[in-house]
Every structure is written in structure tokens, then in C-alpha cells.
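Shown here: the complex without one of its protein chains, the others still in place.
The letters A and B name the chains in turn, as written, and every chain counts its residues from 1.
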Amino acid sequence: MSDASAPHAWCEATPALGEPMLALVRRLFPICRSITGNGVRETLRIVGEVVPLTMHEVASGTRVLDWTIPKEWNIRDGYIADARGNRVVDFRANNLHVVGYSTPVRARMPLDQLQSHLYSLPEQPDLIPYRTSYYEQRWGFCLSHRQRLALAPGDYDVVIDSTLTDGGLSYGECVLRGTSDEEVLFYTHTCHPSLANDNLSGIVVCAYLARLLGSVEHRYTYRFVFGPGTIGSLAWLSRHQEHLPKIRHGLVAVLLGDRAGLRYKQSRQGDHVIDRVVARVLRQTGRPHTIEPFSPYGYDERQFGSPGFNLPVGRLSRSAEEGYPEYHTSADTPVMIAAEALSESLRACVEVCATLESDACYVNTRPFGEPQLGRYGLYRKAGGDALPDRERALLWVLNYSDGDHSLIDIAERSGLTMRAVCGAADDLVAAGLLVPRS
Amino acid sequence: MSDASAPHAWCEATPALGEPMLALVRRLFPICRSITGNGVRETLRIVGEVVPLTMHEVASGTRVLDWTIPKEWNIRDGYIADARGNRVVDFRANNLHVVGYSTPVRARMPLDQLQSHLYSLPEQPDLIPYRTSYYEQRWGFCLSHRQRLALAPGDYDVVIDSTLTDGGLSYGECVLRGTSDEEVLFYTHTCHPSLANDNLSGIVVCAYLARLLGSVEHRYTYRFVFGPGTIGSLAWLSRHQEHLPKIRHGLVAVLLGDRAGLRYKQSRQGDHVIDRVVARVLRQTGRPHTIEPFSPYGYDERQFGSPGFNLPVGRLSRSAEEGYPEYHTSADTPVMIAAEALSESLRACVEVCATLESDACYVNTRPFGEPQLGRYGLYRKAGGDALPDRERALLWVLNYSDGDHSLIDIAERSGLTMRAVCGAADDLVAAGLLVPRS
Partner (left out) sequence: MSDASAPHAWCEATPALGEPMLALVRRLFPICRSITGNGVRETLRIVGEVVPLTMHEVASGTRVLDWTIPKEWNIRDGYIADARGNRVVDFRANNLHVVGYSTPVRARMPLDQLQSHLYSLPEQPDLIPYRTSYYEQRWGFCLSHRQRLALAPGDYDVVIDSTLTDGGLSYGECVLRGTSDEEVLFYTHTCHPSLANDNLSGIVVCAYLARLLGSVEHRYTYRFVFGPGTIGSLAWLSRHQEHLPKIRHGLVAVLLGDRAGLRYKQSRQGDHVIDRVVARVLRQTGRPHTIEPFSPYGYDERQFGSPGFNLPVGRLSRSAEEGYPEYHTSADTPVMIAAEALSESLRACVEVCATLESDACYVNTRPFGEPQLGRYGLYRKAGGDALPDRERALLWVLNYSDGDHSLIDIAERSGLTMRAVCGAADDLVAAGLLVPRS
């Protein structure tokens, strides 16, 4: 592996990418996305400008595991107008105003009757909530509680110009082949309309991570899936059941732009290599972070971590779902997102990949006593000095390369950086003192 | 199982039972009990008014494991009288005054000679100690240290009108058959004379627990044994060796009436289901409590937990043995006992039984991804809302019903109440999404 592409050098590009990622969040923000429809396709097309995506469509009506792909939903307009024809609630002002997957409607009705179709947040009276009804045919409007209270009694015109038609669920995939067909999977959901942290942040971090990995050599094959939440990962899992044994590690990468510290939710297995690697990467940032055990709710980790699949897929985010006041409201705009947060998130992902890339298991060829490192040019000249860090790394790698411990294990046990451990392993391999475990 | 008999509804009866239990303590208090004799029979007869007991007798001289059932001891009277015939120490005033199992005596002797037969507590000069000599033929008197110091030199008449005859060791048993022949065992000792907390409290809690369980449907067979300490459990174990494999869980239930927090001593195995269930029940009381590891002394848990039997039997008490100043003295009277303490102890026992009853191991019939709960009527209507607790419980139960985790495991892992987890399991079974593990 050439020095330029050495895994731990990959991180240097990340600080400069905060601003481009934030610009991409702003560009994608206005688009009305859902679990199906043209908004998703447009989003994937734009992401495809950053990194080549293969587009996939799963037809409405297709059975995926216990679920069925629903009809495709598209919307042109939606509003509530008062008697004078003023749009008092308007989809064109904010696409959160229409409940996702609302059936078409064109009617006049008194406020009393309309109320059962309205959603607002009394506790956060200035914010529009985000609501959907994918699998139950309904229509509705979301509005701020102040708006709602201001609605005068009387008749209103209600229009939702939407369609529910046989179409397809769209997802995009970027596969970066490595020298091995063992895979690292990244999944990020694409189904939320104008919500920035949830989850344009995850989309842009995955896009730029894929772009970065596409520019360097790597051992693992990396697969990035940009698809809707729940039904998207179910569709993907359903179509890739034969393929799943190749997935060695995975991350659901979402909510990566806000100012909270990084947060890792462990895979269902809890002590898988991905769990240890992410914990290590977060610890090495030296910044506050959180590690939480698996739970069967949240985002798509719940599908990858269902008992039948039980894949080693954790979740990296900053805030958790329901974890910040702007969550699932009109306040989740690009203002919530910091370029530095995006680049720090990206860097953590890169470090995770670099650590996975550089992990390996070796066997010491001189396991009885220490080899005489000086004979191999690996020892300081004068005895009696303090032990240099480099030599310390050599000794750790030699001692624990007993066939049971990988370089990650050795880094954990020794407290050394992965970079130091990998450097020592390279030197020992070159000296013939270490061979890869067959 | 009908709703009325649902395990977690059983607890509602307990608060009202505090006063009746305390009344029973007061009624049993004056009786002179020992490891054998008519006082025990009378005690069991009265307990039999609360819950039907089968009486058992093991004849004196019967070999039980490494021990032999001793002769039966009964006592009519006992006193020390001074030269003027005044009873200065009188069994009729307090049955603790005569050392348990004292051989008969009728003699006159000077104080000097009498002293070697007297027991008192210099550190607690107002209290009469409790002493016995079951396996060594002796006689003696217990008295307060002040009484002892007040004894004037001179001759005393010493009378103990007791008998040691071939008879039997008595214990009572209440077996409540469930739908399964797997058993939960409760053992409480009956051998202490006028001591209230040790152990009339345990006797009344077991009696009322049996009465409560007798009024509801249950899966486990519950067996309550009211017998003397050590020799009683040894006799029972000796006679039930073939039966022991049916015992799935057990508790020695003693010292349950004082005002200390509940205290659980783990079974010898330490991590058995009973240990986890009691810990969970105590935690959920939200009140201070103690959990301690097994030790091979204390009460009858030491026999159930001897290495040859090694049964999953823990011990529930409030204070520990030797754990309160009134322990084994004349101050352990019904004044020490609080009705609320008895009912809280009873409630903890009921909760333990309810938790054991409701535990089960299921298998998810749709383990690949989440089932579409909405199709089964198990999902909230509008997406985007915060996750309701009920749905959270459904997801936990689905995800961990992989054949390796019981409902108790799932409750522990999720932090949900057993009630929530069981409710979710019931709903999922009804929907066909869960089946009992075969």
C-alpha cells in the first residue's frame, strides 16, 4: 500500500469538506422528499454529482419481507384557504405543512370539521410538526399551534393536489470495490422532506465519505445505500439476502450535522469489531461523546439488527432521534448544521474505515522469548535509555501476535494508537518476524 | 389466563393484609415453640386456619442426612425460687427464661453453683437472651443481667418441669398445584419461642402468601414448608431427594416484619433466575434495599445451598440474622413488627411469584426485519410522533424473542416493567407474531 493512500493519512482531507457539505445540505433542503416519489429521485440525482450512484427502483406492490412497497406519492400543491381565498396554510411555503402521503382532497368545510385533520404542537407553538401516514390512507395538514389558534371559525377551502400511483421506491447505491469482497455497509435515510439534520446531514456525510474512499486504495469493498427509512432498508435487505454474509461491518450514518457530541449506538451484538473500533475512534477524538447499547427502535439499525439478520451494524449520529427540541419540526433547518460538525463527523467515519482497513491478525515467527531486535535493525543503539515509543509498539505487537489478537486488540490492550501499532507490524513483517495469520 | 387472575393484578390485595398478619403474630407470640413439641403443633394448627396445611411428623431417632431427629421436648413449667419461695425467674412470665431443650431438673443449690447454668447479656442488661441446647443434654436459665446481679447469695430452688421423650419433629406443608409440576418452594422456620420478628413474621407472610396464591390460577406449583430451622429443612430435604429436580426457584422467607428495608441474600448460584427476579422486584419498589451474596450461614438457605443440593433458593428478609439489637432477645416482641412492613414483604413475595409466573420464552415468527405492526393493528396511526411506550415494548419483545431471551431477560435489557413486556408479548402472540419456544 503506497504511503499516499495509507489509511491513516486519509483524514487530512476532511476539514476542508465542512463547507462544501453544508452547501449541499442547503441545496437539498427545499426538496420535498418522502419514502417514494420524485423528490427522492431529484435528491439522489444531486448526490450523484458528488459520487456516482446507481439508481434502483422497487415497484409498488412488491412484497419485501413482511411489508409491501406502497404506491408512489407525489405532490404539486396543498393549502388551506380562508373564505377570502387567502392561503392560511401553504405547502409552497413549507413542505412540512402537508402530512406525508396525504391522499388528494379538494373540499370546503367548517373549521370544526377541519380540526381533526390538523396537527400542531401546543408545547412548541411556533413550530410546524412533521407527520406522515404511509400505510393508512388519510390527509392532513401540519401547522404551528399559533397559526391554528388564529384560525377563525367559518368555512375553509382545503386542497391537496397529490397523487398515489403505481410507481416505485427509489434508492441509490455506490459500491467501491476493494481488493477483498468483504464489505463495509453505510446506510442513510433519504425520506425526510425539509429537515436538515434529519437527515440531509447523514446524506452529505455519506456522499463525501464515498467520494474520499473512491480516491484511495482500500481492501474492503464499501457499499453506501441512500434509501428511505424502514421500508428502504427492508427492501434492500430483502433483495440482498444472499449477499449479507459478505457484510463484515456497517454503520447507519444519520443526524451528523448538529452541534451535539458524536454518539454511537452499538450493533445488536454489542461487542463486534465495529463496536470496538467506533468506540476507540470516538475516544481518540478527546471530545465528549456517548456510546449507548443497541435498542430495537431509532433508524434503520433496527432492521439490520432484527434477530433474523443480526448484522454487525451500529449507528453513528450526533443527536439521537427525539434528542433535540427541533427534532421533526420546521426548526430543523440548515441553521442547525455546523460545517465543523459535518467535517468532524466525516473524519470519524474516515477514521473508522482507516482502522478497519489497517486491522489484521499476524503471527510472531519467534514466539519463544523476544527476538533480538537489534539484529533486525529495530532496536535503539544504547541500552539503559528510556524505552522509545516505537520500540514499545514493536514489543506489544510481537507479544500479542499469537494468533488470537488482531492489531485492534493490541491497540486496545496497549493504549497505543492504531497508527503506531500498524507501523510496528509493517516493520516486523518487513523483518520477517511477523507473518499474516493464515 | 383470565384478567382477574393476571399475575400482576395479584398485588392489589396486599395492603389490606398488614393488620391481619400483625394480629396473627400477636396471637402466635405467647406459644412456646422449639424444634419439636406441642408448641409447634399448636402454631401449625393456627396457621392452618389461614391456609390448609398438611401436618408431617418425623419420628425421634430417624436419621436425616448427617443428623438424627432428637427426642421431642415439651415443658410445663420452670423457675428459680429464692429461699422464701419467690419465683425470681419464671418460665410462665417469659418462655425465653428456660434454655430450649433443657433437661428436667428439681434441685436446691447455692447461687455459686447455679451461676454456671445462667445466661445473661451484660451489654444489654435489661434483655433476656434466647438460648438452646438441642444436641447436648443440659439445663439452664436465661435472665436479664440486672436480674442476675440482683440475685442475693444463698440457696435457690431450681425447677424445670420438661420432658424429652420419643416423639416427632413436626412440620406443615401447603402445596398449591399449578398447571405445571415445576415448583417454587418457600421455607420458613417455626422453631423460635416468643420471638416476633424471628420468625413469626416469616410464618405469617408465608401463610398469607399461600392464601393469596390459593385464590388465583397459576402455572407453577407452590410449596410452602413451615418447619424448624436446620433440622427441619434437613428432614424435608432428606425425605424429598427424588423430588428436588422439580424445584425451579425457592425462597427462605424470614424476619419480614421489622422496619429495615428488604434484604435479599442470593442463592448459592448467584445468577439464577430467582436472584435476578428478586433483585428486579426490590429495585422496582423504589425503596432502599440490600442484596448480598450467598454465605453458608444464616437460616435454612445454608441447607438448600449446601454443595450436594445446590438448589436455586435465595433468602428474603428485612433485617439479617444478628442484624438488629433485639435479635434473639426478649425485646423481639410484636412491638417490633409493623403492619406496613409485613404487607410490603408480602407484596414483594407476590411480585416475585407474579414475575416468575409471567416469564416465558417466545420466538419471533417474522425475525427478518420488523413485521409491519400496522398490518396487525399494533401501530400508532401517524408517523413522526414520539415512540409510545407500548410500541417500544412490542419492538423489544420482537427483537429479543430469538429463542435465547426470556421475558425477564427482555425486561432487564430494556428497562421496561415486566407488566409492559408481558402485555406486549400477549399482543404479539394474539397477532401471530410470537409463538412459545418449544
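One rule holds for everything that comes next: a residue touches a chain if its C-beta (ideal position, glycine included) is under 8 Å from a C-beta of that chain, and two chains touch if they have at least 3 such contacts.
Bear in mind the structure is a predicted one, so any value in this text is a computation, not a measurement.
J.: Touch as defined at the start, partner being the missing chain; which of B:Ile46, B:Leu65 or B:Leu151 qualifies?
T.: Final answer for the missing-chain contact: B:Leu65.
J.: Of A:His117, A:Arg138, A:Arg392 or A:Arg437, which sits in contact with the chain we cannot see?
T.: A:Arg392
J.: From the listed residues B:Asn74, B:Thr163, B:Ser306 or B:Thr365, report the one that touches the chain absent from this view.
T.: B:Ser306
J.: If the hidden chain were put back, which of A:Arg138, A:Arg219, A:Arg366 or A:Arg419 would touch it?
T.: Touches the omitted chain: A:Arg366.
J.: Write the list of chain A residues that the hidden chain touches.
T.: Counting only chain A, the missing chain is touched by 364, 366-372, 374-375, 381-387, 391-392, 395-396, 398-402, 414.
J.: Which chain B residues touch the hidden chain?
T.: 65-67, 99-100, 119, 129-136, 138, 230, 233-234, 237-238, 241, 268, 295-297, 302-303, 305-310, 322, 328
Keep this in mind: only the chains that are shown with their structure count from here on.
J.: Taking each chain's centre as its mean C-alpha position, how far apart are chain A and chain B in Å?
T.: Distance between chain centres: 54 Å.
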